[in-house]
Structure formats: structure tokens, C-alpha cells
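Other chains dropped; remaining ones untouched in position.
Note that the chains take the letters A, B and C in the order they are written out, and that residue 1 is the start of every chain.
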Amino acid sequence: MSARLLVRARRRLDSFQLDVDFEAGSETFVLFGASGAGKSSTLNAIAGLLHPDEGEITLDGEMLFRRELGGARVNLATRQRGVGYVFQNYALFPHLNAADNIGFAVRRQPRAAQQVEKMLERMHLSHLGKHYPHELSGGQQQRVAIARALAHRPRLLLLDEPFAALDQPLKERLQVELLQLRRELDLVVLYVTHNLDDAFAMGDRIAVLQEGRVLQRGRPEDVLAEPADSDVAQIMGIRNIFHARVTARSPEGVQFDWDGITLQAGDEASVDTGEWATLYIVPEEVKIIYPDVPLSDTVSHNVVDAEVNGYQRAATHHSLRAKVSNGAIVETRFAPSAYSELDLKAGAPLRLALRPAGIRVLRQRRGKRR
Amino acid sequence: ACSPAEERASDPLLLVSAASSLSRVLQQIRVDFETTTADRVVFNFGSSGSLTQQIRHGATVDVFASASQQYLDELRHEGHLADTGLTLHGRLVVWTPPDEEPVATVDELTALRFRRIALAHTKLAPYGRAAIEALQSSHVLTQVEPRLVQAPDVLTALRYAESGSADAALTALSLVGDTDGRWYTVPADLHLKVQLGIAVATGSPRAQQARRFVDHLSTPAAVSIFEANGLFLTTAQTAL
Amino acid sequence: MWAPLLLSLQVTVAATLLIICIGGGLAVWLARREPRGRALIETAIHLPLVLPPSVVGYYLLIVLGRRGPVSTWLEWDLLFSWPAAVIAATVVGMPLMFQASRAAIASVNPDLEQVARTLGASELGVLWRVTLPLARRGVIAGVVLSATRALGEFGATLMVAGNIPGRTQTLPLAIYDAVQSNDTDLANAMVLLMTAVGFVSLWWVRRFDIGPRPQRSGTPV
């Protein structure tokens, strides 16, 4: 039988209510959500470190936990659950050096020393086996924690932001190794992250969490392409989400009234005239119009007046936030070299073209207005 | 109001350092003494050795009642005690619990039913020394020696037997008065006299009252209380 | 029965305060440092624990006695007074406070002390607001142990303070007297009283012990 994890758990923590429900097979299943969404609490429940008020957790058909009105109670001890857990704060044993931390579970096994040696190597820590946790850098500590969980050979691997303290090249290498290992050992891996790229790189499927609940599950591409509602869209990093009313439909697309601005969208969304819709504008498709250059064809639609509100740089793009005439803030993204001649200080006036191809409608169930 | 020492010096209470084994009899005498005078007495009970050290190192007491004449002599020699005082002697008894057949001679202690025989410290306590002497004079010491259990003092020796931890105790007549058990008083000629002493301290800030108290101890009333408790006056050196 | 109890409480409170100040201070000093002769200092502190209390009392007698330094230099005649009982209880209870709180203080995560320093805390502030709260349990254990030891102190007290009813007779001494004079009922009553005092103070102190939170700054578990 293939590996399979079922989780249904409800737990009140003060003012926070955890109420999650998902299943994962032999795959990397990503728990994605903002800070405080309940990701770590979910892992704790699965590991048996947090007892749900109600719920059921099974792994490969074996009941790990069950507590329900009228049902028999089950609560398998943590050590019998066969999980490997990388804590968000690592929780390394301060009295053991790196090698002994990793060897904690396997110490008694034959060839334990070699196993530990191999793990250290895998984590690029060979020279640091004798270091105690407080003699390791943050990223080195994190790798020891990963190695320790792996060495235990679990059925189910719980990773709480396991690469958050690692640099990009190292992270990528370890991610590849982890995926390989997962396949070899047919593990269920739960992977907590709030980095979208990591979610895509690792996740066969993803669950989007907010305030303790699972908002949407699915393949990462699918969730990004069709977020269930504007909350999911926002969590998935989609920018420029707005509500607008459909004023007309034509073969070329839909026309919206967006708080006083008329928008022409290329999207052939199945929305009817008069309805409210949630739409988003892809920031790369928002262009800044050079004031003294005649409008080219590509930027001749949806031209709005705006005012610079903020400017941010990243390695491969810059982004600018502008307040458009109806008061909304629109983000635009472009190559670092673009628009360098323009004056983009906060408050400077400018004109934006919101290209129709970049205006998409969220295919959502009747959304709440925000 | 001032230093603790001055406070104590001006305190009218007469402080009597006394061996714990004398506590019963001295409490009785105090009642008697306090009915005849206006003086008030307070006791500081402890082991004679400790009390001796206290006096030696300058503790302010008025009267010292030692369970061992030897300590008294030492202190007197060192100048801590005045000559005023009295000497008592006690009697050694073989005490047996109520459920035990009492003995009629010291020899009977060789009987096998006495698996353990309690006695006081054989070096420090006069009753302990006397017990050894009595056993020796009865020619049974070598026989019973392995069965001897040495308690720190006569009181504890009695407790051992009372609690059933020992089958008999060689203890003081002065202690057994109110016990349930039975006892055999060892003839006085089997051991050297067990001497106890009471004396006035030279450092006493209440020398007058102290002497009055010590003098009272040799009055007929006090002597009869002593005798009722198994203690007998040997000599008295009165103050006047 | 009540006079000895009150005196005992008075002596215990005074001794405990002294023990907390001196023993706690030594613990803080020696928790992280390795001054030369540290082992000697520690041995000195522990000595009253390995010696019979009455022997400790004997040495105290020499120190406090008429030819001792306290009497000749300071002109304090403390023998047979309740302060002498306080001193005896302090000396005898000290090692308990020292050892238990030193261990706890040494176990505090130094990162947390460091971060307090970056936040401008003085060394005293660090001690008071970080180290001691985090070492809370061990320090309280030390206080409990030394306070109960002070409450029960007997041998050394008997030696230097005497056993004077109404003046220096603490509850343990009164119990001892009662046992000696075969007054079992009184003895048992006072033992019960002692037990009650112990129970109440343990119960009271436990509230601090549990404290607000466990010592960790981890992920919720």
C-alpha cells in the first residue's frame, strides 16, 4: 500500500482556532500560509505534541489519533508515530555535538557512525561534526536538525521551514536531495513554508492556510492559476486584486467599472453584465507611459492618471506602487534598467497603462467584499 | 533596649544550666523554690558536655547543674565556678520493660533473653562508667560486652529499652520513677559513686539569687524531692 | 508551644534573609566565574554541612565566645541570645542556598543575558530581571531548603543560643526537651505544628515556583 496521511484536527488555542482537514499521499505536501496561520500547530498535532480537541489522524491506515464525540479515543505516543520532525527552532540538544545530535536515534544501530558521517556529508557539514550547537551558525544548526530527523528514517517527515536559514545555492541543492530521498524511501513529506518559490519547487500539492483553516488545496500551479478567493490569491502573492462591476461584454473581452475607472480586460471570464467580480492586474503588464512619447499601440488601453507611492528594488526587477485616480494602489514591475530616465520620487505624477491582457478575473465562488 | 548581653544581665530571671537528665527533679524543686521566694528560675537544659563548653567560652549563666562531677571540677579549676554548691550522688538501676521478667542481680544480665543491653556513654557519662564497673565487679562484663549498646546519655539508654530496641537498660534511678517498667537498683558497692554537682557560676550577674537557689537545694524540702527522684545529697558547701 | 513557635519563625525569617543575601550573593559570584581558590571557598561554605551541627556550634561558640573576635573586637556578646540562634541557623543553612541556586544560575542561557545587555541593562539589571527569574526554580529550591533547615536547626543553636524557654528556646529545642522528658504528647503536638508550618510554607512558596512559564522560547508545542 502506498503511503497516505489523513489529517482532520480541531483545536482551540486561546483566541486562535485550528481547524484543518487534508490528506497527503506519497508526495511532498506543502502547508503554505502567512505567519500565525497555524502551520506549526498542524505539524505539532500530527507529531502528537499538541492534542486536538477533536479529530482524527491516520498514517498508512494506522490510527495515530482519534477523539470524537462517541468514538473510542486513540492517542499513539509520539515515539511510536514514526515521524521525523524538523522544528522551526531546530531544538538541537545543546549537550550533544552535531554528530551526536544526528546519531541520537540511530546510536545503537550497527554502522551508526558511518550513517552519521554520511548525513553530515550530505548536509555539507563534514568538518563540523564535533561542534556543539552553540558553536554552529544558524544555517548549520538547521542542517543538523534536518539530518537528525532524516537519520531516524521516519515514515512521515514534518519539515517546518527547514531551509529558512540557508542561502539559495545550498537550499536548492538540499531541496533536490530531499526530493530524491523522498522518492527513494516513499515518504510522506509535509513541508511548511511561506516562500512561494519553495512551495513550487517542492510541492506536489499545496494547502493554503489562513487563520487555522485550509482555504484551498491542489497543485501549486492550479492554485496560483485559479485561487478560490481573493484571500488565497493574496496569500499566493498575487498583486493588484480589486473588485469591479461588469459593465459590458464584447468579443474582445469584458469591460469593468472599477470605482469610476473604465477597464477593458482581455479575459473572457464567464461573468455577466451587472455582476461584481474580483479581478487582478498582473504587475508586469502595467506600463508607465513616458510623458512626451506618443502612445504606442500596446499601451493605448486603460490609461489612468496616478501618483508615485513607493518604490522597491529586488535583484531581478524593480517595483513601483502608484495611487491611481480612484484611490487604489496599483503595483507595477519592470526590469531594473527600465524607466531609469523617469523621475519616480514619491508623489511624482505619472500615467499608467493597464494592458488588457494583464487583467484577469478570479474564478471564485461568490466572494466576500473586502 | 541595649545589647542582648546587658538585657540578660538586667533580667531578674535566674538562669540555671542543667543536664537534661535532671530536668524532672529540677522542675519539681523550682516549683517549691518559687513558692518560698520571689526569685524566678529558668532552665537551660542540654548535655553536660555542651553546657560545660558554653560556660567555658563565656556564656553568662548563674548556676550549673552537671550530670557529671568531672565537668564541674574542670570548670571550677578554670575559675568559672564558685565553691558554693552541692554534690549529689545517684543510683544505677537495671531497668527492664513491663513485659520482661525483671532481674534481681546484675549477673542475670547474662541470660540470653537480654540480647541487647543499653547503657550510657562509657567514657563521658558517669552512669555509663558506673555500669561498666558494676558489670566488671559482677564478673560478667566479658560475657555481656558484645550485647552492650552505648547510648549518648542515660536518658537515651532508657529510651532504647522503652522502645523495645534493647531488652534492658543500665540507667539512672532518677529517671525511671514515672516509667512503666520495673527496675533493680544495683548495690552501691558494685561501682564508684555516681557524682553529680551543682554550683554557682563566678560570672553570674545575679550571684545573690544564685546562692539563694543553691542554698535552697540543701533544705530538707529539696533534699526529699531529690531523694524521691533517686538522688542523694553527698555534701553541700553553702554560701554563708 | 506558641512562644517557641514564634521565636522559631522570627529566627527563621531573619536567618533566611541573611542566607538569601549572603548565600545568593556567593552563588551569583561563583556561578560563572572561576576565581583562584574557588574550590577552597566552596569547601568552606559546605563545611557546616559535613560537620555535626553541635560541632559547628562548638566552633561558633569559640568565635562568638568571650575570647572570640566578635566579643573582643566588636564588643558584642551574642551568646544565649536569639541573634546567636540566627547566626547558627544562617551558617548551617547557607550551603543549601548556595549550592542549589548556583547550579540554577549557571544553567541560564547566556544568550538571554547577552540580549539584555544589548538592551542597555546594567549587570545588576541583568541579574535581577533575567538571570534570577530564569533561575527561579533552583533559587526557590535553595530558599526552601535553607529556610526549612534554619527552621529545624538544633545542634548548633543549642550550643550558642542555649535552650532557654521564652528566650532562645526554638520549636526544635522545645521538641527535643519534650522528647527528653518523655512528654510524648507535647512532643507529638509540636511535631504536628512543625509539619503544619512546613506544609503551609511549601504550599505558599510553590506558587512562585511554578511561575508564569517554562524556561524556553520555542515553538508552541
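Everything that follows uses one rule, which is that a residue touches a chain if its C-beta (ideal position, glycine included) is under 8 Å from a C-beta of that chain, and two chains touch if they have at least 3 such contacts.
Here the structure is a predicted model, which is why all the values come from computation and not from measurement.
This file describes a complex whose protein chains occur as A x2, B x1, C x2.
Here is the rule we use: only the chains that are shown with their structure count from here on.
Central chain by Cα centroid: C, whose mean Cα position is closest to the mean of all protein Cα atoms. The distance from the centre of chain A to the centre of chain B, each centre being the mean of the chain's C-alpha atoms, comes to 89 Å.
Across the assembly, chain A contributes no residue in contact with two or more other chains.
Chain contacts: chain B has no residue touching two or more partner chains. Contact residues of chain B toward chain C in the complex are 3-5, 7-8, 15, 17, 20, 23-24, 42-46, 50, 53-54, 57-61, 155, 178-179. By the touch rule above, chain C contacts chain B in their complex via residues 54, 57-58, 61-62, 64-68, 71, 76-83, 158-160, 162-167, 177, 180-182.
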